[in-house]
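All protein chains of the complex are present and in place, except for one that has been dropped.
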Amino acid sequence: MLDGLLIPAVLFFALGMLAHLVRSDLKFPELAKGLAIYLLLGIGLHGGMELAKADLGAAIEAVAAAFALGILLPLIAYVILRWVGHMDTLNSAAIAAHYGSVSAGTFLTALAFLETKNITYETYPVIMLAIMESPAIIIGLLLAKLTRPRDGAADANGNGQTVAKLVHEAFTNGSVILLFGGIAVGAFALPDGLQKMMPFYDGIFMGVLSLFLLEMGMEAAKRIGEFRRMGVFLVGFGILMPLIGAVFGLVTGHHLLGFSPGGTMLVATLAASASYIAVPSAMRLAIPEANPSFYLTLALGVTFPFNVVVGIPLYWEASLWLAR
Amino acid sequence: MLDGLLIPAVLFFALGMLAHLVRSDLKFPELAKGLAIYLLLGIGLHGGMELAKADLGAAIEAVAAAFALGILLPLIAYVILRWVGHMDTLNSAAIAAHYGSVSAGTFLTALAFLETKNITYETYPVIMLAIMESPAIIIGLLLAKLTRPRDGAADANGNGQTVAKLVHEAFTNGSVILLFGGIAVGAFALPDGLQKMMPFYDGIFMGVLSLFLLEMGMEAAKRIGEFRRMGVFLVGFGILMPLIGAVFGLVTGHHLLGFSPGGTMLVATLAASASYIAVPSAMRLAIPEANPSFYLTLALGVTFPFNVVVGIPLYWEASLWLAR
Amino acid sequence: MLDGLLIPAVLFFALGMLAHLVRSDLKFPELAKGLAIYLLLGIGLHGGMELAKADLGAAIEAVAAAFALGILLPLIAYVILRWVGHMDTLNSAAIAAHYGSVSAGTFLTALAFLETKNITYETYPVIMLAIMESPAIIIGLLLAKLTRPRDGAADANGNGQTVAKLVHEAFTNGSVILLFGGIAVGAFALPDGLQKMMPFYDGIFMGVLSLFLLEMGMEAAKRIGEFRRMGVFLVGFGILMPLIGAVFGLVTGHHLLGFSPGGTMLVATLAASASYIAVPSAMRLAIPEANPSFYLTLALGVTFPFNVVVGIPLYWEASLWLAR
Amino acid sequence: MKAVKKVEVVVESVAVPQVLALLDRHGFSSYTMIPGVYGKGDRGESLGGVSGEFNNSYMVIVCDAEQVSGLVELIRPVLKRFGGVSLVSDALWVKH
Amino acid sequence: MKAVKKVEVVVESVAVPQVLALLDRHGFSSYTMIPGVYGKGDRGESLGGVSGEFNNSYMVIVCDAEQVSGLVELIRPVLKRFGGVSLVSDALWVKH
Partner (left out) sequence: MKAVKKVEVVVESVAVPQVLALLDRHGFSSYTMIPGVYGKGDRGESLGGVSGEFNNSYMVIVCDAEQVSGLVELIRPVLKRFGGVSLVSDALWVKH
């Protein structure tokens, strides 16, 4: 188990947290944006190349499963927040959307875990990653729409976001474009041309990921100061919800999709992870009344570190156990 | 022919255009600047290393041909703009300068085309690329100088740029420095040291190019909205002029320089391409009266996509045909 | 000797200086920050991986030697500045701190020199690099504290930096975190995981360094204009002090630590180099009365180019001579 | 030089496209915008966020005195939704 | 709209954390800050530096008229130590 912590990717994350905790002046937000773009494209490309060789039927099953998880998980999260945590409707909707969506950084850390241990895995989870970015945004939006008191002023001034606009945004945000774009290029481009690009997208991938996780560690640690203000329930939710998600993911991966332990663990990680890039911006626009420090702190400060340090090794053990 | 579209570099460009057209929030201008610097240095280095082994006589011929093209092409463009399009002198001069100069991004896409298809090519076009950055700027400047009504106010206030200043700028802008600098280092540095650097400048080159073209796709698409304002003549010019340039390039490459089809196609691409980095800034300063949205839209929104998608495969077919 | 100038790393530095001297518009400060982060992590990682196999006793000796140099050298620099140059106490203290600390860029250029010539070297100097970042900051601070006239106003307003704060900063600035963090990850992470990251941190390292040195050349050249204002003594100091440092480094490396010529040259380079990233910020805060253009010009405009162009080949010859 | 009003708005970057569209619809099509601005106010500190989405932008719109109240009424609901600050001050416009 | 004072401060970026802490300690917890600003003044040009440490930041603090002299007294010693510029001007605050 401790072994899981000596994955370089995890150590870089820890180093980032440390850097912030000792109040180092280290920071590189601009660079991190570039790294994220590279990583999303790279994972997409890699997935697309594998998919070109894959089985269409199995791919469609994976897509359907991803949609189902993306719709189901935010609803579960919403119920817990509303009826267990007695949270107001708009904050509940905004937080729920984050947990239905996914975190590419967490997914890649799981990939680094498998690579370090030389474990094989299916490539369908890459498509699932791309698919799961969007539906939860729409669910969160609908939950907010249904429960929000009619806001005359906003509508009159034309400030209110229409549903159509936000659905559009859910499917055209940068992460979705990069993931689907990468998959499409990987699947359709001439193999010889792809081969020439692979030293960039494949060879240095794990190293670039480590640098990204260093920055993520700093971002996560920044939010720790907010824990006090959030209260015990919310912090607990940030740990419980990924576990619930993981259970759904494990069942989906192992029983419904029939994946190997490696692939099953990846699906569990997707389900357990919470978005911290695409969904926060979308929710800030769609539900400005919700408190961004709640959802950012949860996704980035609680759930992301939990998954990286504890969750991923745990989901791996569970996948192994299921496969016995 | 459709094959030419499945070059990954081209697909990335298309993905960028798509991202803008669906109004995605994706953008990374800062990153793109860094990528451009890397690409210019890398192409220079690569060229320099090959040149160290090359034939001086042939190199001098290539340099002379590049100068000739860089002087001739903007004159042709100017004549077309003035007498066919009835455009005013200053806008004509500014646009003409762009078409006499070159686009490293287009050149690299042509290189990616050849690499994907495993076609060999001469390295002299890399020097031609470096040479052709500058002369057209000076031609554009002279055309403007000769035709501009005496602007007393500007001169009196010392705001007018002197010719000397702009000639200096034509030869010291970033692209020129990086290209010639790369060539010089590649030609003179100790081979063992160069070898240690090559995994960076060679191994990941095509991958970095793909990321750059993604950004270029977004930049190109941004300009499409301007087409209406430009009118049919100018958009037509943006497609016709590269074809004219390509004919001159084909003749130069095949007949004058005696290059293989690969090398001939590269010369055609240079002649067909229009600058969108160095020349726009230079023209903005030298001919502020000209409308930047004309030349930026033409170079970036019309000619660049045309060359990437249609031109390069076409010039390749033409080079093959010439070589028969 | 001229051979030492044809190291690509050195040529890139020269290209950067040239770019500034011809007043090119080339610049990429944002990119350079990212490159520095990568280089510090990479050198740390590499060192850590080697150290995992190394001898603890020898490592401790190297650490002790690094501390000793970091304390001794700024004191020597201070004495020269005060009693030979008749410089005021605060400027003397600030400059001295720079020369006790180290420049990772210079160290890496020395590494590139050895790599280009395929010379082997010990890895302990990497730890020494990490160690030597900090002590000189504290020595500089103490020198300033002891000699500064009591500044009532600053203290009353709470603007005065406490010693504790600056000691903290000396040990938590970005470079220190990245170097030590890299060493720790390199030493403790699972080897299989590290192996997956190495194409990034190892394969493209020398290439990234070349791009960083290009930027450094531009930064160094920017400061040349300040030479006139600094006077002959200070410029002379910027050349003499590295030579003094190098002598101490050569003795330490060869006699005290028993290193090979490669390792000895690296220790000499550390001792000869002056910090231009971590220490300037620290001194600006701790000794705001000192003139930043003095210490920045010296470290970046005089000593860095001197070491890169003349110093490193010289220290190498001296190491060889000692080893005879 | 002509007397004008300078309206400054600090608002979250995520809301900027919406603000610009709103202004444009009401005839305020000229503006200057500084991205990547940080700040702290009633709703806490702008932390930046992994992809910088939670920083602010600083907008300046120069307009005539008679337009200013219309402009302010457009901006007010945005500030109500997203927080932020808006200031109005006097300036002289250099004609050219 | 309410009459307020706008205090602008241009100071080296390296001093910003210190300035913010100082303001915070004295009850000025709201501010807007533009990083990465260049400039030239009595002490020469801000050159940027390899890792950008020698550039300036542009801070804006909006406060009430009666707070302004207290604020200015806090900033003055910082300007004395690090150089920089501070301006005070009038504005109207758009209430929301």
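Observations, loosely collected:
We just call them A, B, C, D and E in the order they show up, numbering each chain from 1.
Convention: a residue touches a chain if its C-beta (ideal position, glycine included) is under 8 Å from a C-beta of that chain, and two chains touch if they have at least 3 such contacts.
Everything numeric here is computed off the predicted structure, so don't read it as measured data.
In the whole complex the chain that is left out makes contact with B, D, E. Even with one chain removed from view, chain D keeps its contact list with that chain: residues 1, 4, 6, 29-36, 60, 62, 89-96. Taking the whole complex into account, chain B touches the unshown chain at residues 29-30, 32-33, 36, 153-154, 157-159, 161, 174, 215-216, 219, 222-223, 276-277, 280-281, 284-285, 288-289, 292-293, 296, 300. Summarising the interface, chain E meets the missing chain with residues 8, 10, 34, 36-42, 56, 58, 72, 75-77, 79-80, 85-90.
The rule is simple: only the chains that are shown with their structure count from here on.
Under the contact definition stated at the top, no chain borders both chain D and chain E. Between chain B and chain C, the superposing rotation on Cα atoms measures out at 120°, rounded to the nearest 5.
Separation between the centroids of chain C and chain E, computed from CA atoms only, is 33 Å. Spacing of chain C relative to chain D, judged by their CA centroids, is 45 angstrom. Inter-chain spacing, taken between the CA centroids of chain B and chain D, is 39 Å. Shared contact sites, meaning residues of chain E that touch two or more other chains, are absent. Under the contact definition stated at the top, the residues of chain B that touch 2 or more other chains are 30, 34, 199, 203-204. Per the contact rule defined earlier, chains pair up in contact as A-B, A-C, A-D, B-C, C-E, D-E.
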